[in-house]
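Removed from the display is one protein chain of the complex; every other protein chain stays in position.
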Amino acid sequence: MASAQTPEGGPLAAVSDTAQAHAVGGPRVLVAGATGFAGALAAHLLWRHPSFELAGVTGRSEQGRMLGELYPRYRVPLAIEELDLARAEGIDAAVVAYPHAAAAPTVAALRERGVRVVDLSADYRLRSLQTYERWYGEHPRPQLMGEAVYGLSELHRDAIATAGIVANPGCYPTATLLALAPLARAGLIADAVIDAKQGISGAGRVFDETTHLSMAGENIVPYKVAAHRHTPEIEEQLAQLHPELARLRVQFQAHLVPLDEGEMASCYLTTTREVGAEELRELYADAYAGEPFVELVDAPPGVLEVRETNYCRVFAASDAHTGKVIAFGAIDNLWKGTSSQAIQNLNLMFGFPETMGLT
Amino acid sequence: MASAQTPEGGPLAAVSDTAQAHAVGGPRVLVAGATGFAGALAAHLLWRHPSFELAGVTGRSEQGRMLGELYPRYRVPLAIEELDLARAEGIDAAVVAYPHAAAAPTVAALRERGVRVVDLSADYRLRSLQTYERWYGEHPRPQLMGEAVYGLSELHRDAIATAGIVANPGCYPTATLLALAPLARAGLIADAVIDAKQGISGAGRVFDETTHLSMAGENIVPYKVAAHRHTPEIEEQLAQLHPELARLRVQFQAHLVPLDEGEMASCYLTTTREVGAEELRELYADAYAGEPFVELVDAPPGVLEVRETNYCRVFAASDAHTGKVIAFGAIDNLWKGTSSQAIQNLNLMFGFPETMGLT
Amino acid sequence: MASAQTPEGGPLAAVSDTAQAHAVGGPRVLVAGATGFAGALAAHLLWRHPSFELAGVTGRSEQGRMLGELYPRYRVPLAIEELDLARAEGIDAAVVAYPHAAAAPTVAALRERGVRVVDLSADYRLRSLQTYERWYGEHPRPQLMGEAVYGLSELHRDAIATAGIVANPGCYPTATLLALAPLARAGLIADAVIDAKQGISGAGRVFDETTHLSMAGENIVPYKVAAHRHTPEIEEQLAQLHPELARLRVQFQAHLVPLDEGEMASCYLTTTREVGAEELRELYADAYAGEPFVELVDAPPGVLEVRETNYCRVFAASDAHTGKVIAFGAIDNLWKGTSSQAIQNLNLMFGFPETMGLT
Partner (left out) sequence: MASAQTPEGGPLAAVSDTAQAHAVGGPRVLVAGATGFAGALAAHLLWRHPSFELAGVTGRSEQGRMLGELYPRYRVPLAIEELDLARAEGIDAAVVAYPHAAAAPTVAALRERGVRVVDLSADYRLRSLQTYERWYGEHPRPQLMGEAVYGLSELHRDAIATAGIVANPGCYPTATLLALAPLARAGLIADAVIDAKQGISGAGRVFDETTHLSMAGENIVPYKVAAHRHTPEIEEQLAQLHPELARLRVQFQAHLVPLDEGEMASCYLTTTREVGAEELRELYADAYAGEPFVELVDAPPGVLEVRETNYCRVFAASDAHTGKVIAFGAIDNLWKGTSSQAIQNLNLMFGFPETMGLT
């Protein structure tokens, strides 16, 4: 029997104590903020990972409750605890899944104790403090910004391997940058419009009109018009790929559509010169040769093809009618867009094969 | 009892014979091609319309079956018949819901018999035969192109009132043109990217991978990349709104998202000069003052707000970061995007209040 | 232009001021508790009703906000107010959409002022105070129980017509009783198992794990096992249909399934004697002859066939394998299950045609 019964018939307390192979002996990883969607999935992935040991799960709420009760699908048989920095010595790494501004102080405290961090918040994604402050307000711990590496594994693999802080990318920048990187690196982008669509899990464990099935279920809703904070993140990274792109202003717009997990970035690019179909194909094929998690496809991908995987499917085409290039990046926003990419980064940081625990 | 029982317990044959007020005595309207989603909804709307009489429903398949059996929601107690042009004399108007190329010969035959036609196909939407042939192939009855009026009620109200053929717009052009018309009329559009999303009903009564719930249900899928036939329709209409737009090449991209009815056109516009928030507001307020079916809103609309209505919700904003204007048009693709707009046009054609039977 | 723009670009404030025909001059009906799903829909239906005048909408929260902003689909251009009993004199009737126990004092206060009430709560559905107290706890105003009529229009039409308080049925009892009434009236039910499934709107405007699309969306969840309060309501009504059923204990179980509106009651009946297919058919045909909102069908109905209607589709069959009878009742839980049935009852109470404003 793979269960535990509680006397009062409360919510699910069942866990599978025999069915999961929990690694013991490898690097010990803590998940701080495991009550949200992103932290819970990171805990699940670490729990089933062959080499990492899930050292604990903490939350600012729900303390004492089993994570496997809060997220029955994930079957993680650990109780949610308060974060206790005094115990950080026994920890090798931490995934911090806090909101922006709340994350930085915890990241800093963990770093002081020698813990390597993958930060799922936006706090260390931007390189420019000025840009951060314009979009997010005051930064609680700007001193550490220089230490952080942007955690899009495919772009910063080497730096991630030795980083103390890996700033895990936003889900939209992940899909967008993988769709655009080959063009950007070649300096071919003159103007970029990105229309992104995401499932409701992107709103997280938030209970309001945006997530109620009766309001979200048969709906398509644009949000944060002309104001999405993933915009500067995309722009900074594009600028790093080619100096000419430093002045590019990206038009980014997000939409919620009625599914759980899945995200599509549809990118419309005015190019600096004509880019033909053959050149486009070669550009992308060269850029992604050997990439284990980027799947170049020759027809528009659907997000269902990457659901609950760390893959990003990329498709690019040139439009003879307009002269523009259209590029699509399809990911699972919670997986490659967030938590499984965190594992990919942890694999890189600890010298494991990049795909370990992810295929 | 509002039902009819068939002896063999086959599929639903129930109809509500008392509950619907079927107008008798008004203009008699035939629906040709009532077995598809668009034709069936047009029949439903005509059946409950206070002034039109639904003269009959025809189909190229399913003949003899009750429409209310094929579409139980619509409760139209008429049998699907073969189209019999000999009986066209008793008909005042017809909604033709055939695929493109199949529609034109029937439209022509009906016109010869004096029947006024709202054509849901693409056959008479374009003014340029050359453009039609480039996107659709040979035109079966090009002679009638000059007689047709483009049926976007808000743009061509007066011409529709006296037209013999009203070419009902595509659903994407409906949402897009209503979102763009105020800017276009002012000649302010220098470049346009339109990213459109639609529910699965947009695929119609087609049974394949694109509509199977297990494949479409948790998916977002771009389709017809750099090749959607609604592109020239949008371009032609924009050009009519301002001569400067005659050379505009519109980047249009469609996506299927997992809901039934609903469509969002997200439009990203490079303007010919800076357009501030106040000017934008006035432009749209002036353009749509008095329009019964265009609802200007001051936050991004969701398609659920217009589901099963003839309304189009429009929202426009300027983005200080990029200088672009973003405009959204939200409709129900089957209603304002197709069948209820056909009723709106019929109301105009027969001198009824434009909103009759639609609110 | 059918809109109102607010200066700060907040949530939707748009309403259609020309498109809706709001009756003025007929009986004035107040909706108390219009912020929930049931009250909001009742207000929408009254607003578009040809003979009732929607006198006002009140709420215990959201006061001052437009109802059409809270529920953009419903386009009711009234502000939510605090309930002011001093103004009850100008009111002919009220729909009270409060939770149980909260409703009774308001119902009583309205009755004292001569207002006829349709109460959507459970407070006056049961005839036995003892039964009420066993399932709900203390009754705040038991004195009025004798005055209330159970508002299943099809069963209590005459009493409803003259009632001061109509206790609108629960959605599950509505579907169940319409599926069972013909058998019950003939005293043929020896044992009844009812398995009911409902869309997420049944949970109401509640924001938690049961309604979040990521948790409810690909789920089927039984709830209130062996404890659903609709059980005694079903039992009491069955007992009124035949004295032999007074001791029947109904097994009732509810489930949430991932759609918005729709409810199916699947009923499995051990009969007191064999009931053949022919007898079953006649029993149901006789029972529902002339009923405008009960559609007997000859194949199992889907809830989509009754979505956003006041219809109940009923199908019954006998199973030669087990000897049991299976009966299905399909409704829209928010419409016939709640708010449109309230209008049906108001029509009866004020002498209007029963179907007015509902087809």
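Here the chain labels run A, B and C in written order, and each chain numbers its own residues starting at 1.
The criterion applied here is as follows: contacts are C-beta pairs under 8 Å (C-beta built on N, C-alpha and C of every residue); 3 or more make two chains touch, one makes a residue touch a chain.
The structure presented is a predicted model; accordingly, all values stated were derived computationally and were not measured.
Visitor: One chain is left out of this view; which of C:84, C:112 or C:218 touches it in the full complex?
Guide: Result: among the candidates, C:218 touches the missing chain.
Visitor: Where the complex has a chain not shown, which of B:131, B:211, B:240 or B:359 is the residue touching it?
Guide: B:211
Visitor: Could you list which residues of subunit A touch the chain missing from the display?
Guide: Residue positions of subunit A that touch the missing chain: 1-3, 5-6, 9-14, 16, 18-21, 48, 72-73, 218, 281, 285, 288-299, 301-302, 304-305, 307-308, 311, 313, 355, 359.
Visitor: In the full complex, which residues of subunit C touch the absent chain?
Guide: 191, 193, 195, 197, 199, 215, 217-223, 225-226, 231, 249-251, 253, 255, 257-264, 266, 268, 270, 300-304, 307, 315, 317-324, 326, 328, 330
Visitor: Touching the absent chain: which residues on subunit B qualify?
Guide: 37, 199-201, 205, 207-209, 211-214, 216-218, 258-261
Basically, only the chains that are shown with their structure count from here on.
Visitor: Just give me the whole-number Å value for how far the CA centre of subunit B lies from that of subunit C.
Guide: Centre separation, subunit B to subunit C: 35 Å.
Visitor: Where in subunit A do residues touch at least two different other chains?
Guide: 199, 217-218, 258-261
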